[in-house]
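Notes for the one structure printed next.
Our next item is chain A:
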Amino acid sequence: GCSTAETDSDAYKVLLLIPGNLGDKSFFDAANRGLEELAEKGYETKVIEMSQDETKWEPAFLDAVDENWDLIISGNAASQLMNSIAMDNPDHRFLNFDFDSSDIETADNLYSVSYATNEGSFIAGAFAAMITSDTSLENVNEEKVIGFLGGMDIPGINDFLVGYIQGALHVEPEIKVLTTYAGSFVDPAKGKELSLAMYQSGADIAFNVAGQTGLGLIDAAFESEKYAIGVDSDQSALYRETEPGKADSVLTSVVKQIDRVIVDSAEKAKSGELEFGKHELIGLSEDAVGLADNEVYQNVPEAIRTEIARISQEVMDGAIEIKSGFAMSAQEITEYKDSVKP
Partner candidate 1 sequence: MRTLAAVGIALGVGFVIILLLSDNPMESIFNFIVGPLTKFRYMGNVIETAIPLIFSGLAVSLLFQTKLFNMGTEGIFYIGGLIAAIAGITLTLPAGIHPVVAILASAVFGALVMGIVGYFKAKWDVSELVLSLMFNSILYGVGLYILNYYFREESTVVLKSVPIKETALLNDILPGTKVHSGILLAVVAVFVCDWFLNKSKLGYEIRMTGANKSFAEYSGINTKRAIILVSMIAGFIGGIGGAVEVIGMYDAFKWVSLPGLGFDGALIAMLAKNKPKNVIFSAFFLAYIRIGADLMSRLTDIPAEMVGIMQGLIILFISGRMFLQFYRNRLILKEAEVK
Partner candidate 2 sequence: MSKGILELKDITKVYDNGIVANKKIDLEIWENEIHAIVGENGAGKSTLMKIIFGMEQPTMGKYFLHGAETQMNSVEQAIRSGIGMVHQHFMLVESMDVVDNIMLGIEPKKGMLMDKKAARKMVQDVAEKYRFQLNYDKPVSEISIGMKQKVEIIKALIRGAKILILDEPTAVLTPQETQELFVQLKMLTKLGHTILFISHKLKEVKEISDRITVIRKGETRGTFPTEDLEIREISNLMVGRDVSLNYEKTRSQYGEVLLEMKNVTSKTDSGKMLKNISFALQRGMILGVAGVEGNGQSELVEILTKRGESYDGEIRIFKERLKNHSIKSLRSRGLGYIPEDRMTQGIAAEETISDNLISTRFHSRKFGKRAQLDKNAILSYADEAIRSYEISCHGNDHIVGYLSGGNIQKVVVGRECDEDVELLIAEQPTRGVDLGAAELIHHKLLDMRERGAAILLISADMNEIVELSDRCLILYDGEIVADFHEPKNHSEQEFGEYMLGLKKQGE
């Protein structure tokens, strides 16, 4: 474990159990940031990386309930396990920061959220379609092709993909989407290689949802003088200090406010306002997902930004029904992908 903040003994104690390792540039790192923020606010916090090896998760949970934490946070792949642990330990309180499956009954002492990721990536798809259609932009070609780089062909990634494609089609019915998966979340060189191939095949902008592998896409965009869309956090900021050129090629990112959700929920739990037993799906309307707005984004033509704002509003109003990758079989997803293949 790391980042234990020593505070007075009656501080509110929060434990984060990560079903994996830090450094994923996604859920886990963001959750960790949330805990860091809580620590600054005087909470007593601890973060345990349970590693990818699932057989190690239950022991970690059992140890956690043996100690007296006020709030135990986990989620993602460990959702089911956490739910059953919660049922067995009614005296403890649990927060699921990323509930992975909708059809389980939530324990009474557990509050869970999941993110309408597809809403964020829908907007990203729309944005990408507008960029590739705007040939007045530097280096944008005639063809209307956009790209997508996934870490692996798995439901969590495909939820992004489906929203992305739908968003792009919403703006530009003729759009073509190149889709690739690296088969690994830790191989940036491969990510770069695949992305270069996408840019070479005519994509003007591409979206990465692939952890560290995805950073290779940003590199490729910069090198090919094309554009990239980041994921999870504002990935332009990652390079702002060190490589401004690269930062500029990341026009925007689909951000998920996991850290904010964690901080808010913990504060509510502390003050007794958190509704345990409840599951919430949060998205654009709650400002839990959305596009990063920064100086690079501000440089995008006004018209595009206005249009994005309008579509976002439509989504929030429920005027557009957005597909969910979770609800589709592998076959359906393949068909959907193929329908926009160049």
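Criterion applied: all candidates are chains of the complex that A comes from, given by their letters.
Rule of thumb we're sticking to: contacts are C-beta pairs under 8 Å (C-beta built on N, C-alpha and C of every residue); 3 or more make two chains touch, one makes a residue touch a chain; residues count from 1.
Given the structure is predicted, the values throughout are model-derived calculations rather than measurements.
Of the numbered chains 1 or 2, all belong to the complex, but just one touches chain A: 1. Chain contact summary for the complex, chain A toward candidate 1: residues 1-2, 4, 21, 48-49, 51-56, 58-60, 62-63, 76-77, 79, 98, 100-103, 152-156, 159, 183, 326-331.
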